[in-house]
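The structure that follows is given in the form of structure tokens.
In this view, the complex is presented without one of its protein chains, the others remaining in place.
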Amino acid sequence: MSLWDYANPRKFLAVTTPLLPWLAAASALLVGSSLIWGFFFTPEAERFGSTVKIIYLHVPAALMAINAWLMMLVASLIWLVRRHHVSALAAKAAAPVGVTMTLIALATGAIWGQPTWGTWWVWDPRLTSFLILFLFYLGYIALWEAIEDPDTAADLTSVLCMVGSVFAILSRYAVRFWNQGLHQGTSVPVATGGRTVADVYFIPLAIGMVGFGVLFVWLVLLRTGSEIRARRTRALLARARRMPPVPLATEREA
Amino acid sequence: MLRVRDLTVARGGLAVLEGLTFAVAPGEALVLSGPNGVGKTTLLRTLAGLQPPLAGEIEATGQAAYASHADGVKGQLTVAENLRFWAGIYGTRLTDDVLAAFALADLADRPARTLSAGQLRRTGLARLALTGRPLWLLDEPTVSLDAESVALFAGQVRRHLATGGAAVIASHIDIGLDALRLDLRAYVATETATGRDEAFL
């Protein structure tokens, strides 16, 4: 059986619905154990004190904020090439999850920044890039909301996602260029994804990253299911509402 | 000129007309009739290539010029400027003949926003003569035209047909053409016709 068979909405629902409780339980277990381990059973860092523990939320959320956009990009491409409705709906479903992850990353970054740098916000390249990513998410979601016809919305948001991805990458490099111009040599002590931190911190962090990944998959599958059902409702209503057949005036002529 | 086979056209993802099969040869006109909302505009837009058909084939040997409900006339420009623009797009020239044929010669230098609805429509229809294309797809071309203008326009269509052109015209008034007729009520899509959302049902 081809992988594309799962792009059939009913098949998709039949396969994913039983998985949802397991995914929910797995993400709760992984995220919960990562946070408890990280918060209560890791030593405090010398330089930052207990504030460093926010990385157990900050880093996985930031990771998923980017991955969600990548997933939307892939789903958009699949929609444009293969016209599988589930793909477009999955991209739509992922956007609010992605924007929430971005917000968590930004908020935890600010909360972490306050004791570390003495200010809630600095225009650090990394933080700024996430702020721009947040704006891209907002535009993408707003375009989905603005267009009534679902296929038109899927096409236009997919094009926006592709163009937006290119500009998001450009923005990231532009922001680096810009920021170095302002504060030469300032570097912000952010853990770069885990490898620079010691193992005692890394193991719970890795569990947290896997946990956020599972959480993301669960939420996206759940939301895609809702979108499929909404679309089904829409299709049924449209069919019910259509005009009664017009009586024939003449025979069919060929 | 145009051959359509087993065509299904959709509006908003729902099939509105299905099983359409017809052919229009050079020199022939086809008049589409049917009540409002039956799918005349949808069919013409599909034939014009603005939207894809849900099923079936459209085979056109001649390029089509499409005239929609809207005239696409700019109010800030004069009649002649509007028509010269379309001539430029289609790589033709605006001649006095065209202006005369649509009774626009006296209006040529008037800004289009000062025209009456019927005069605007005539300006919009004069565009067809500038396209140089053999197949005319006309959506309610006679709306807001008076009887004299309708006769004038019918004459232009006849001239187009006589020179080997063809036309598909959606209209619920008889413009006095010797044309084939197609009542679209016979092709209204039934309950079971497949729409775009079929996979969800």
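Labels A and B are assigned to the chains in the order they are written; within every chain, residues are numbered from 1.
By definition in this document, contacts are C-beta pairs under 8 Å (C-beta built on N, C-alpha and C of every residue); 3 or more make two chains touch, one makes a residue touch a chain.
By definition in this document, contacts and distances are computed from a predicted model.
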item: Omitted chain, identified by the protein name its UniProt record gives, among "Heme exporter protein B", "ABC transporter substrate-binding protein", "Multicomponent Na+:H+ antiporter subunit D" or "Bacterial membrane flanked domain protein"; value: "Heme exporter protein B"
item: Absent-chain contact - pick from B:Met1, B:Val38 or B:Ala64; value: B:Ala64
item: Residue, one of B:Arg5, B:Lys74 or B:Arg159, that touches the chain absent here; value: B:Lys74
item: Given A:Leu143, A:Ala206, A:Leu222 or A:Ala238, the one touching the chain that is not displayed; value: A:Leu143
item: For chain B, the residues touching the chain missing from this view; value: 45, 48-52, 63-74, 76-77, 81, 84-91, 127, 131
item: Hidden partner interface residues of chain A, rising order; value: 132, 135-136, 138-139, 142-143, 146-147, 152, 155-156, 159-160, 162-164, 167, 170-171, 173-175, 177-178, 181
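Simple rule for what comes next: only the chains that are shown with their structure count from here on.
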item: Whole-Å gap separating chain A and chain B, where each centre is the average of the chain's CA atoms; value: 46
item: Residue numbers on chain A that touch chain B, as the complex places them; value: 8-10, 85, 149-151, 228, 231-232, 234-236, 238-239, 242-243, 245-254
item: Touch list for chain B against partner chain A, complex; value: 12-14, 19, 21-22, 34-35, 37-38, 182-183, 185-188, 190-191, 195-197, 199-201
